[in-house]
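Showing chain A:
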Amino acid sequence: MTMDMKPTGLPHAAAGTEQYLSFLLGGEEYGVDIKKVQEIKGWDTVTRVPYSPAYVLGVINLRGSIVPVIDLRLRFSLEKVPHDATTVIIVVHVPGDRGERTVGMVVDAVADVYDVANANILPPPESLGAVEKVFVRGLANQDGKMLILIDVDGLVVSSVDGASQAAA
Partner candidate 1 sequence: MAVTILAVDDSASMRQMVSFTLKHAGYTVVQATDGVEALEYARANLVSLVLTDVNMPRMDGITLVRELRQLDTYKFVPMLVLTTEAGQDKKMAGKQAGATGWLVKPFNPEKLLATIAKVL
Partner candidate 2 sequence: MTLDLEMEEIIKVFFEESFECLDAMESGLLTLDTTADRETINTIFRAAHSIKGGAGTFGFMEIAEFTHSVETLLDEMRNGMRAVTPDAVQVLLQSVDVIREMTQSAQAKQPILTVGADALNGELARILAQKNVVAAAPITDTAALPAAAAPVPPKSAPQAPGNVAVTSISGWRIHFVPELTLFETCNDPMRIFAELAGLGRLDVTAHTDRIPPLPTLDATHCYLSWTLVLHGAIEQARVIEVFDWVETVSKISYEPIYLAPDAGVPSAVGAGAAAPVAARPAAAAEPAAAPAAPLVVAKAGSDAGSIRVATEKVDALINLVGELVITQSMLGRFAEKYDPEDLESLRRGLIQLARNTRELQESVMQIRMLPIGFSFNRFPRLVHDLSRKLGKKVELKLCGENTELDKTVLEKIGDPLVHLVRNALDHGMELPDKRLAAGKSETGTLELNAFHEGGSIIIEVKDDGAGLNKARILAKARERGLVEPDEQLSDEQIYNLIFVAGFSTADTVSDLSGRGVGMDVVRRNINDLGGHVQIFSNEGVGSTIRIRLPLTLAILEGQVLRVGKEIYVASLVSIIETVQPTREHLSSVAGRSELFKHRDSYLPIIRLHDLFDIEPDTRDIAKGLLVVVESDGRRVSILVDELLAQQQVVIKSLETNFKHVPGLAGATIHGDGTVALILDIPGLIHNFLERQSGRIELAA
């Protein structure tokens, strides 16, 4: 099951607002800039890659491209859950040194698309650890619930580039 989320079919956000795709993870709702979302995939066989931290599950074949997959539960230090047919992978593309790179993120479920006014975004609270601050852009109050906005670029860089286990 693949849903192409390219913005062509979606109504454009009003000025001063950004559109976010939200997903559920461990009881919280998170949002990612929809312009960075390439597609939403179902679970796929992942090939393990050595010398990677536990949250980098490995790589998958996405229409001929080798795409790494990050388990966000493990990345956010939440309890691990087994992956099955209902598991969802959000595929994002972010800028990198060599041009754009494509990365998959495993989440619990995809929720909705929100228009978030930039004015409504609060800075991340101090209580967040240094690690999390890298990829949390801020908090948004959306229809009474709190949406944690993710900085996808920062998340990918810190998860893929920043991390590597020493060779055995």
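Rule of thumb we're sticking to: a residue touches a chain if its C-beta (ideal position, glycine included) is under 8 Å from a C-beta of that chain, and two chains touch if they have at least 3 such contacts; residues count from 1.
On the choice of candidates, all candidates are chains of the complex that A comes from, given by their letters.
Keep in mind the model is a prediction, meaning the values are calculated, not measured.
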{"item": "Selected neighbour of chain A [touch, this complex] from 1 or 2", "value": "2"}
{"item": "Of all residues in chain A, those that touch candidate 2 in their complex", "value": "45, 47-52, 58-61, 64-68, 98, 101-103, 160-161, 164, 167-168"}
